[in-house]
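Here's a structure for you.
Every protein chain except one is present and positioned as in the full complex.
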Amino acid sequence: MTTRISRDALAARIAADIPEGSYVNLGIGAPTLVANFLPADQEIILHTENGLLGMGPAPAADAVDPDLINAGKQAVTALEGAAYFHHADSFGMMRGGHLDVCVLGAFQVSQHGDLANWSTGAPGAIPAVGGAMDLAIGARSVYVMTDLLTRTGEPKIVAACTYPLTGVRCVTRVYTDHAVLDVTPDGLAVRETFGDTTVAWLAEVTGLTLLDATGTDASEVA
Amino acid sequence: MTTRISRDALAARIAADIPEGSYVNLGIGAPTLVANFLPADQEIILHTENGLLGMGPAPAADAVDPDLINAGKQAVTALEGAAYFHHADSFGMMRGGHLDVCVLGAFQVSQHGDLANWSTGAPGAIPAVGGAMDLAIGARSVYVMTDLLTRTGEPKIVAACTYPLTGVRCVTRVYTDHAVLDVTPDGLAVRETFGDTTVAWLAEVTGLTLLDATGTDASEVA
Amino acid sequence: MIDKTVPDTARAVAGIADGSTVLVGGFGRAGQPVELIDALIAQGARDLTIVSNNAGNGDVGLAALLAKGRVRKMICSFPRQHDSWVFDRLYRAGEVELELVPQGNLAERIRAAGAGIGAFYSPTGVGTQLAEGKETRTIDGRDYVLEHPIRADVALVSALAGDRWGNLVYRETARNFGPVMATAATTTVVQVDRIVPLGSLDPEAVATPGIFVDRVVAVGERRWLDAGAFVGGVDVDGNPLAATAADAPEGAHR
Partner (left out) sequence: MIDKTVPDTARAVAGIADGSTVLVGGFGRAGQPVELIDALIAQGARDLTIVSNNAGNGDVGLAALLAKGRVRKMICSFPRQHDSWVFDRLYRAGEVELELVPQGNLAERIRAAGAGIGAFYSPTGVGTQLAEGKETRTIDGRDYVLEHPIRADVALVSALAGDRWGNLVYRETARNFGPVMATAATTTVVQVDRIVPLGSLDPEAVATPGIFVDRVVAVGERRWLDAGAFVGGVDVDGNPLAATAADAPEGAHR
């Protein structure tokens, strides 16, 4: 096993790629951590699909307002400049390509950018999709935040997803605890590795052909 | 020629058929006169498709507000209880069947309830349709207010429209200066005649087979 | 005079027939018309098809209606939550049917019903299980799936304030599905915290014009909002925010 960065470090890494003025949706779970690392001196506008642009941080415990929540049903606040709207308008915003970035979790991402993050298809599991499919196809840049490997050591970046798909060829970039990979027309390109992680190791552990885009030249590795 | 009632009398006749609580759109031109005869002690809510429910009467000359107009681009007012909305919402209201009544003018109405009111198809004429097609298919009851005959004596109630259609089988009832006719699955039924107008005369002048629904029995006349 | 207000929730839900399709507003418990649902439980209608984003939280509102066995089918986007134990049990026992719809398609299908759209092509869900059996089409190089309107017999909506014409304003993210659901039902029933005099709502800020509303009932402060922990949410690890824990499946996406 090579270097893994912490979930907070990964959230900070993602935050660093989001320019000022972006409209961003952070999926529930780990992606919400990205908000903690957005620079305080820049304005980045957060969208929550249950009808709010200009979402602010969690309120103090004694200021919780049950009518003001995010997609994860956590209490939030609204910034000056916020706007409320109904669900059809909110999803029109997403589907219409108006969000610059969304950050989603994943069970699997394929080398072509297919995303599986809503169902493991396990027998007896109760399916639930929420807004994942709309986000996956809606945002201009779809960033995935995930561990490279499952707890049992299986790669989550795969040749083809075996779990039910959330969206087809929709992922722009995958941020993992070992490396950042771009989905390109020619396949996955390793953009950045963390610590002693190498492109060769990533290719070996995933079993995929990966492009090396870590230098100035992109060259194919086995 | 038999009895003709005046345009104001016809507007009053139509107004009498609109129950309290109705949501009503009055097309531009003569149908706007209907508003003058709605009972002052009843609430009937007027819709104008350019984004207002709860439209009130024209303002005083010195209180004209260019931002507050009706579909005919005339200055209007807004009542207490009014609401503004954008065009997609306004036409969703119409198309979705939420208006109880609209009153439209006509070039021709067919015996099956087809309406032609937007174009005479004359060479060189500049076509313009506005909201007529949406209103024609949208309101629950589509009332037509029209003279029975053109200025040159041609019937405007016809076997089949020769002018370009506004809507197919969309008219509920036709209010003319001589009689009121319902569109039924079996054809046109004369519901009411004015003065010395007879069903037989209406059938003769239109050349149509008309049902007589003026009495308690509906019986076919030639 | 038009007066759509009714004096109590029992009269607000009167006449809802067995077998009805009912749109129920809310996202989690924000905007959930709990007082109307309680009245519907007392009213007794059964064999219902419920359209709502979630399938109930804890033991109140929609969860209570489910627990009474009144619901034949749920159409929703996110039934499984850490506190959806009522639905979970019924579903696993085969006692409730589920139609799962991506959230945006759910909202747009309801809007389509209210706006008289016959069907529409959506890019959401293309190539997934949730588009199986549905017509697809490529338009300008992009793939879409054909989605049909969801219309209902009744909509139950919660808003902040309303007037006797049925004009409504909402509060913050409790607005969510209210304005679209209000347009898509034969009978739209709304609970509000308070009824206000005609003319006191800003006509520029009315989110649901009264044309869509049939009955309005004031329920006062919604006490259940304060009646315990903040339910429905999960922390970054998927564990419930409330003390009433159940395990949240890994990777749950709203």
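Here are some notes:
When the chains are written out, they are named A, B and C in that same order, and each has its own residue count from 1.
Assume a contact is a pair of C-beta atoms (placed from the backbone, for glycine too) under 8 Å apart; a residue touches a chain by one contact, two chains touch by 3 or more.
All values derive from a computational prediction rather than experimental measurement.
Though it is not drawn, the left-out chain touches A, B, C in the full complex. Summary of contacts with the chain left out: across B:Ile44, B:Val142, B:Leu165 or B:Leu211, the touching residue is B:Leu165.
Residue-wise, the contact with the chain that is not shown comes from C:Arg142, picked out of C:Arg92, C:Arg142 or C:Arg194. The chain not shown here is touched by just one of B:Asp65, B:Glu154 or B:Glu192, and that residue is B:Asp65. Contact with the undisplayed chain is limited, among B:Leu104, B:Val171 or B:Leu208, to B:Leu104.
Contact residues of subunit B toward the unshown chain are 27-30, 32-33, 48-52, 64-75, 78, 84-88, 90-92, 94-95, 104-107, 117-120, 124-134, 137-138, 164-168. Think of the hidden chain as still there; on subunit C it touches residues 108, 112, 115-123, 137, 139-140, 142, 144, 148, 169-172, 202, 204-205, 207. Contact residues of subunit A toward the unshown chain are 20-21, 23, 43, 45, 47, 53-54, 78, 80-85, 88, 91-99, 138.
Note that in this section only the chains that are shown with their structure count from here on.
Using the contact threshold fixed earlier, the set of chains in contact with both subunit B and subunit C is empty. When every chain is reduced to the mean of its CA atoms, the largest separation from subunit B belongs to A.
Comparing chain C-alpha centroids with the centroid of the full set of protein C-alpha atoms picks out C as the closest.
As a whole-number value, the distance joining the C-alpha centres of subunit B and subunit C reads 37 Å. The geometric centre of subunit A is 28 Å away from that of subunit C, both derived from CA atoms.
If you average the Cα atoms of subunit A and of subunit B, the two centres end up 55 Å apart. Shown for subunit B are the residues that touch two or more other chains, of which there are none. Residues of subunit C found to touch two or more other chains are 111.
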